[in-house]
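Just dropping this structure here.
Excluded from the complex is one protein chain; the other protein chains are retained at their positions.
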Amino acid sequence: MQAISRFVHGVEAAVRLFGWIAAASCVALVFLVAGDVVVRYVFRAGAVWLQELHWHLISPIALFGMSYALYCGEQVRVDVFYERFPPWLCRIIEVAGGLLLLVIGLYATKLSLPWVEMAWVRGEASPNPGGLPWRWALKALIPLGFVLLALQGLAHALRHGLNLPRPDIR
Amino acid sequence: MSPNEMLAIGMIAVLFTLLLIGLPVAVAIAASAFVFGYAGFGPALFNLLPSRIYGVVTNYTFLAIPLFVFMGVMLEKSRLAEELIDVVGHLFGRIAGGMGVAIILVGVLLGAATGIVGATIVTLGLLTLPPLLRRGYPKFLATGMICASGTLGQIIPPSLVLILLAEILGESVGTMFAAAMVPGLALAGVYILAILAVAAWRPALMPPIPAEERAALPTRVLLRKVVVVLGPPVGLVFAVLGSIIGGIAAPTEAASMGALGALVFVALSGRLTRDLLWQVARSTLLISAMVFFILIMAQVFGLAFRGLGGEHLVERMFEWVPGGVNGALLFMMLLVFVLGFFLEWIEITYIALPLFLPFFANAGVDLVWLGVLICVNLQTSFLTPPFGWSLFFLKGVAPKEVTTLDIYKGAIPFIGLQFVALALVFLFPGLATWLPEAIGW
Partner (left out) sequence: QDSFAWRMTNSYGPGSPFYVEGPGSPTDIIAKIDAMSGGRLSIQHFAAGELIPAFEGFDAVQQGVIEMNASNSYFWSGTTFAAQYFTTVPFGMSFQGHMAWLYHGGGWDLWQEVYEPFGLVAFPMNNTGVQMTGWFREPIEDLSQFQGLRMRIPGLAGQVYATLGVDVRLLPGGEIFPALERGVIDAAEFVGPYQDRRLGLQNAASFYHTTGWHEPSTTGELLISRAAWDGLPADLQAIVRTACMAACLESMTWSEAVNGEALVDLVENQGVTAAVLPDAVVDTLREATLDTLETAANADPMVRKVHDSYMAFKAQHDRWAGISEAPWIKNVLQL
């Protein structure tokens, strides 16, 4: 029990860390895109790699955001019947959802690793001259995001299945 | 029917079931698609999934999602726009439904600033839903108005839907933008007329600000409030729109002008703290992640639907349709509507349109008009339960006491109004074809 609780806390700490990175990416995105617009208009200048960085930042927001949203309990669901279900049934659904995410996350990781490896082996870079190198690193965010999702899915299932106290979410 | 096509139908049935028992939307989509896809074609095609997901998480136009959400959250958390709806209510005086009309008008403005439905719904929901509920609007009505209004952004240019339609129809983006302008405004007009009519018939549904409260607010104070409260949101919408029209920013980038503008407003009001910025960043992340979570998992479903030959099912149905352009048109409209129950709009466009296009092109149908009809119709797919993007997105930012059922109930009357607008465009093609010809686009 102690070990499980420690595992859950460990996973959640990791998810919080990546959530922080993703949240910081949101702020960075605002400044980068707005800055690019202003600099282009006023100074008629810009850089290709900077423009690429804009859409590169969607990746951490979307991919790390998945597990962070799950951790914060922010999930969209159709609650037409769910809200009338007895607590035990809701708990079963939560556990099932968490376990499904564990499987989905692991499967998606397994699917994406060879694809990232391909980009790594051939040293793929942006096809735009002056663009960002290391496209494999950008692509690697996909398996990373899904590993986090799988772990948080498991933590979610354990937390609801064993009725661990709710995390303190800031 | 081939075994795979039966699996496709089974996949849709299971998706509905999983959604209804309350599994999170993203989980329900991915689980049903993985299981039925795997049963039908094994693992091979799923190897394409990373590519599809990569396409979503590096899609330039999706930049608008976090940027717009940032703007909305910043306004909400800073409480600069808290009294927005109240002030509008005061401006409308004793007229019932005034706040509802205001929601539609804000939706038109936001829609003219962006083409991403999720972004407008979230912004509108954050800013207007709580005050609307406080003012005694029933939950279903408030949510229905917000969903319908926020979805206007996909027909009022600029819009992702129009860009994709232009690409497939082989029309210029400018032509499609111009063609959708009048029908988009007409749709907003239909909404406004309906709201005013219902409000006149049942004032209790959309109460005006009580007379004594209005009396307690002197005109001078109200005017000051108009400037203080309406200023920031209206200013931001004009910052976004203005930067597009003024040639400062391309449509997607323009969202950043709104986000930066919100930051500047809050800083000027002296409320910008590190804690507030963190709160805004975190909420922006959570709301954007909710949108992306569903978008990412919808890739699994789209892949499985294709892999199982779902598009052949649709193709076969088309063969049964009795002849004539109007028969085919009616069938396509019905199909787009039905696909909206379980597919997102991009898949619908890719499946339905290429299938019918050669037929309509040969029959000499005006493709611009056809595109606008599809665009108005696609709007319903954002609103149809259970798989309506707008409905999910609003649910994601709605207060806890608002249930999905409230939102579903609210969407239905507006789907009815969609049909009115669709009929108008069908009967009067000039609504779509006049403006592009007039301005030479």
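Odds and ends about this structure:
When the chains are written out, they are named A and B in that same order, and each has its own residue count from 1.
Just so it is clear, a residue touches a chain if its C-beta (ideal position, glycine included) is under 8 Å from a C-beta of that chain, and two chains touch if they have at least 3 such contacts.
Because the structure is a prediction, the values reported are computed rather than measured.
Here the missing chain is touched by one residue of B:20, B:39, B:133 or B:173, and it is B:173. Checked against the hidden chain, the listed residues B:93, B:210 or B:246 yield one contact partner: B:246. If you put the missing chain back, the residues of chain B touching it would be 44-45, 47-48, 51-52, 54-55, 60-61, 158, 160, 163-164, 166-175, 177, 244-252, 303, 306, 346, 350, 353-354, 357, 440-441.
Panel shows chain A; residues 40, 43-46, 48, 51-52, 114-115, 118-119, 122, 124-131, 135 of it touch the chain omitted from the view.
Everything below uses one rule, namely that only the chains that are shown with their structure count from here on.
Chain A and chain B have centres, each the mean of its CA atoms, that are 24 Å apart.
Against chain B, in their complex, chain A makes its touches with residues 19, 22-24, 26-27, 29-31, 33-34, 36-37, 41, 54-56, 58-59, 61-63, 65-66, 68-69, 72, 74-83, 85, 90, 93, 96-97, 100-101, 104, 107-108, 111-112, 114-116, 138-139, 141-142. Looking at the complex, you find that chain B touches chain A at residues 19-27, 30-31, 34, 46-47, 49-51, 53-54, 56-60, 62-63, 66-67, 70, 243, 248-249, 253-257, 259-260, 263, 277-278, 281-282, 284-286, 288-290, 292-296, 386, 392-393, 395-396, 403-405, 408.
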